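Let me begin by handing over the structure; questions about it come next.
Of the protein chains in this complex, all but one are displayed in their positions.
Every chain is named by a letter (A, B and C) in the order it is written, and numbering of its residues begins at 1.
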Amino acid sequence: MKATYLTQFIMNACSLFAVWLVLSGRYDLPHVMIGGIVACGVAWLNTRLQCSSVHHFSLGRLLIYAPWLLGRIVASSLHITKVILSPSLPIAPKMIHYQMHLKPELAIVLLGNSITLTPGTITVEVEGDHLLVHALDEASCEDLTSGRMERRMAGVFKEEASP
Amino acid sequence: MNAFFLFVLITLSLLILVYLYRVIQGPTVFDRVLGLNGMSTKAIILVVVMGTVFDRVDMFVDISTGYALLNLVGAFAVAKFLEQRGGL
Amino acid sequence: MTYAINIALLLLLIVTAASATFLVKELMSSVFILGSYSFFLALVWAWLGAVDVAFVEAVIGAGLATVLFLVTLFDTAPKDSRLRRPPPPLAGVLGLPLLGVLLLFAANDLPSLGDPSSPPNVHISPYYLQQSYADTLTPNVVTSVLMDYRGFDTLIETVVIFTAGIACALLLKETKS
Partner (left out) sequence: MDILAVVLIVIGLFFLTVGAIGMLRLPDVFTRSHAVSLTDSLGAFCLLMGLALYQGVGINMLKILVVLALLFLLNPVIAHATIRAAYRVGVKPKAEEHP
């Protein structure tokens, strides 16, 4: 428990310090020192507030997931563009109840965010392991209903999704 | 190159005008919130483009970060308010 | 030329938002549009080169003031958040455009933007720009002007704002009746 708190504290402080370095743009000693002190203070205040349920989360797999998500965003953006620009406006909006098999909270948050980020689908409500998703038409929600997106997300968390 | 960025600026302003129409016209409150959200995204980009025109991106980026964060606070305030009140 | 077109577009946005603030029916929509108005103003400041003013306008005007208005709306009854607007008085309809024309007429005499020989640019600004770092060791000129050269001015302004805040807190304190 103590070790996880310490690692999380160090991770928080390092990321905050990196943001400080990027945003301040001055690299003389006083500014960098102030940044370090402030980053440690903010991390000290905030680490306790975080949920500590970081399961087997792998950063490397997230780096594989992100380009895949970007590819999906491009594909569905082109689809939505075609729908919006066609004169007859062929939309068939529908609500989908989707049963998830993911357990970690962080995975659910990331999955919901990915769904919202992909044009054509938006997460409306999250109840336990149950997602309510609004989709613009049949083609745009195919990724979700076929379970592809969830399997990818389960891969990030090294979990077995059993659809 | 500068003329190109000015063209980008003008296009973005015109797009903001479209969103402003939705904010003013929108039948429900949520249309207005949504329009405001899209408008703020465009405004954030607009500020960064302005920074590119003036060649001082480091200064202008601060405005857009601040506005992005406060936009989140505002949107949450609206959503919480409307959920508690149960509509307008 | 494009410079002028862009500023004209932003001004058009501002005027549209300002009139829409008065014309919509619900208080909440009015608050949103007021927030967007504030942000257009911030964009104009940024475009004129006053980045710090733009920052304050975006953060306080568009962000914080909107949230404050919404918090106020939390405490009003639902029937109060719909506006019943009486028709505007004739004096306002006639007088306000006249005032606008007068102001535009007065604005004719202002020096053009960025004119190096205009009074504000020859009086004391060159001194600030050249000497402020040597005088105060502050990298940002605006901060040095506000906090060092005009320190007392800023102090009294802060006192005024704090007094207003304390007065509001005292007025809004829940009284046990």
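Rule of thumb we're sticking to: contacts are C-beta pairs under 8 Å (C-beta built on N, C-alpha and C of every residue); 3 or more make two chains touch, one makes a residue touch a chain.
Treat the numbers as computed from the prediction; the structure is a model and nothing was measured.
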Which displayed chains the unshown chain touches = A, B
Key: Absent-chain contact - pick from A:Cys40, A:Leu62, A:Ile122 or A:Ala139   = A:Ile122
Message = Using the document's definition of touch, tell me which of A:Ile73, A:Leu106 or A:Ala139 contacts the absent chain.
response = A:Ile73
Key: Touching residues (missing chain, whole complex) on chain B   = 1, 4, 8, 11-12, 15, 18-19, 21-22, 28, 30-31, 33-35, 37-38, 41-42, 44-45, 48-49, 52, 57-58, 61, 64-65, 68-69, 71-72, 75-76, 78-80, 82-83, 86-87
Key: Sites on chain A contacted by the missing partner chain, in the whole complex   = 19, 22-23, 25, 70, 73-74, 77, 80-81, 84-85, 89, 91-97, 112-113, 116-125, 132, 134, 136, 140
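The working rule: only the chains that are shown with their structure count from here on.
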Message = On a C-alpha centroid basis, what's the spacing between chain B and chain C, in Å?
response = 18
Inquiry  = Report the inter-centroid distance (CA atoms only) between chain A and chain C in whole Å.
reply    = 37
Note = Each of the following residues of chain B touches two or more other chains, namely 62
Request  = Any chance you could list the residues of chain A touching two or more other chains?
outcome  = none
Ask   = Mind pulling up the chain C residues that touch chain B in the complex?
value = 2-3, 5-6, 9-10, 12-13, 16-17, 20, 23-24, 26, 28-29, 32-33, 35-36, 39, 42-43, 46-47, 49, 51, 54-55, 58-59, 62-64, 66-67, 70-71, 73-74, 78, 81
Touch list for chain B against partner chain A, complex = 58, 61-62, 65
Request  = Write out the stretch or stretches of chain A touching chain B in their complex.
outcome  = 23, 25
